[in-house]
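See below for the structure under consideration.
All protein chains but one are shown at their positions in the complex.
Chains here go by letter, A and B, matching the order in which they are written, and residues are numbered from 1 within each.
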Amino acid sequence: MTTASLDPTGAVEASTAPPGADPETKRRARREGWKRRLPLMPAFVFVIIMTQLPFLATIFISFSNWTAFSGNKGFAGLDNFKTVFQDSDARSAVVTTIELTLLVVLISLVLGIVIALLLDRTFRGRGIVRTMMIAPFLIVPEAAALVWKHALFNVQSGLINGSITQFYNWFGLKNPPQPDWITSHPLGTIVTALVWQWTPFMMLIMLAGLQGRPMDIIEAAQVDGANTWQIFTKMTLPHMRRYIELAGLLGAIYIVQNFEYVYTITSGGQNTANLPYYIQQTFFAGTGEYGVASAAGVVVVIGTIVIATFALRTVLTVLKEES
Amino acid sequence: MRSTQRVAVSVAVVGLVAAGLSSCSASSGGSSGGSKTLNVLMVNNPQMEALKLVAPEFTKATGIKVNFKDLPENDLRSTASTEFAQQANQYDLATLSNFEIPIYAKKGWVADLTKYTSDPKSSWNGKDFDQSDILKPMATSLTVNNKIYGEPFYGESSFLMYRKDLFKAAGLTMPANPTWQQVAGFAAKLKKGSTAGICLRGAVGWGQVMAPLTTVVNTMGGTWFDNNWNAKVNTGGFAKATNFYVDLVKKYGEPGAAQAGFTECDNAMIQGQAAMWYDATSAAGTLVSSKYGSEIGYAPAPVEQTKSSGWLYTWAWGVESASKKKDAAWKFISWASGKDYLNTVGGRTGTGMGWANVPAGARASLYTNPNYLKVASSFAQPTLAAINSADPNNTGRSTHPPVPGIQFVDVAEFTDFGQKVSQQISNAIAGSTSVSSALNASQSIAQDGVKAYKK
Partner (left out) sequence: MAGAVINRAAGRNKRAGGLLSAAAWVIAVLFIIPILWMVLTAFHSENDAAKNPPSFFAPLSMSGFSDFWAAKPIPPLLNSLTASLASTLFVLLLALPAAYALSIKPVRKWTDVMFFFLSTKFMPIVAGLLPLYLVAKNTGLLGNVWALVIIYTSMNLPIAVWMLRSFLAEMPIEILEASQVDGAGFFTQMYKIVVPLVMPGLASAALICFIFSWNELLLANTLGGNTAQTAPVFLTGFVTSQGLFLAKVCAASVAISLPVLAAGFAAQDKLVQGLSLGAVK
């Protein structure tokens, strides 16, 4: 297994001229600096224009009294932010986002580790099992959400309740239970569907991690009489830590922003609206509360910056340890 | 020397990319337009699916191409409100309901169609559109200040559908004008095993659970607001009706009622899993060809304090004010909402085709058409009677908000607070909250929703 490192070339920034150097050296150093920066510039500038400028505009709009129905009625001060903090829907969207992300990341991580351990052995049909496990990740999310809602969880025509009926019929039993999954467990159904789609992702990273274990050392420990559990907790898990962190972080980045599942399965009903759905609805449904939705967007970004600062540090250690 | 070369090449590449981007965008921007192409935004109900299939005939006759975008109802509403509010001109016309059209008309977002309706030369085939043939309640609900802003594609009221065979077997008879108490009594006797006594919408959405519920509220003497925009949601008739409705559907209704809307109840009736169903008159066409089709009877919307209580709803064509192709848009409307269109789809088979499924409830002449009456005899008159008895300006209530509307309150904010209240009611049907706490929450949601109007 090869690993990325943050600084494999050992390159030292060449454009830092030593202090007190003559003007010619300084100029050359500056030119060298720009020469290095130039290939970076198109991507850097493009990303700034496409991500930072819209956000600046959002900040601007968040201070305005603007709805789709009544037009822009000028400066609103902090009113929109007050609305966001007082709105129980907005608060519930924050809680739902955190709950949803944590549940999905944790459950799919644990499942991913277990399945990766099961697959990290040679047995008949291992390749087929691996391929079957990857498949859920390759279904278009909107398609997956529609299938879960209408073909699996649906109280009348879904496969789950249908199988219960079939099972009861086989044994000659009457009145099979037909639970209304989406109504009774709205967040649970969303989490189930998301875990189904994201477990393969976690599993793939875990498999890569397992393949990078130092087998010679593990075999030596076995010869020395270490038992299976000791090897797992003392050797395998510590080795896997950075992969677990990496998978968790990346999974969180993608799942926090998930829109399709909430939009399709519950349409935000029964307090299942997460932040992307809440903001999208505030923008475009109803009277189009541009100011309030923008304020919510600003709050979300500030919130994620706080979390991201922490999370990015984790990435840093993950990548540094790899070298 | 080498470095300047590199700079030059880099700049050239970036420039090429940028030029490529802009030239591509220019060229593909052109393909979306053309004066002979209409962009139509519509809800994806079967009648619209059928329209899509026969649209090539319109193109053949007029040379006007039509691009359709069809969306589920909720998506259609949010797309349309953004589109019309921004006058973004992505679409020339859209299916809008009698809820949106008066609101959009007051904002100037939909175009006045009055001059076209009386000008045969402007129609697709040069024939008179015959505006007087449009059913009066429909025309009224799409007219603001004597100007016509929409033409109905199809319209509906609500009525009670029931299984005559199950009534007979249980020794029951449906009265000519049933009351809600009688209906509840029937439902209790008809619920057996997997057959629900009655199917009622319980799904979230102001167009879902709130539509039938609000008609029950109206006839039980309740209202969303009084004339001064004071919310009346957790008191009087509104509370009584909600308790009644939730109780009825929980005790004798369909399983999974909190997720059930038109489709779910329609399926339940088709598969013989419900004995009664209170819903749109347009449902009748989908039932008539089903297994139990010949056993279905139709009664007016159940009442209590008022004489009638059916709702009034239509999917109508509205033209965006910013559209640059209004003449072509009218040609399309005069075709789709015209008299001949019924023959176009009536004589065919397929999704939404055939006489039983023609867009009904818009034109009076349909109800004297022998082809239609041959298949629709059982429900044609009940439908027409229901529509004609629905008056958005007079529901028979003693108190009502200062805007028209039967199953909705015709202000823009209703999409928002109606949705949130429907959420509360749906939760009560699911049993995750009590009716009284759902209504108390709804009261403040409703009051907050109209704060812009309350003096």
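As a working rule, contacts are C-beta pairs under 8 Å (C-beta built on N, C-alpha and C of every residue); 3 or more make two chains touch, one makes a residue touch a chain.
Being a predicted model, the structure only gives us computed values, none of them experimental.
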Answer key for A:186, A:209 or A:286 versus the chain not shown reads A:209
On chain B, residues whose C-beta touches the chain left out of the figure: 2, 5-6, 9-10, 13, 17, 21, 24-25, 28-29, 31-32, 39-41, 43-46, 49, 52-53, 67-73, 75, 82, 86, 88, 90-91, 261-263, 266-267, 282, 286, 351
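Note that in this section only the chains that are shown with their structure count from here on.
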Please work out the Cα centroid separation of chain A and chain B, and write it as a whole number of Å. 38
Footprint of chain A on chain B - complex, ascending: 3, 6-7, 10, 14, 17, 74, 77-79, 81-82, 85-86, 107, 193-194, 204, 255-256, 258-259, 264, 267-268, 412-413, 415-416, 419-420, 423, 426-427, 430, 432
With touch defined as at the start, can you tell me which chain A residues reach chain B in the complex? 31, 35, 38-39, 42, 68-69, 89, 155-157, 175, 178, 180, 182-184, 267, 269-270, 281, 283-288
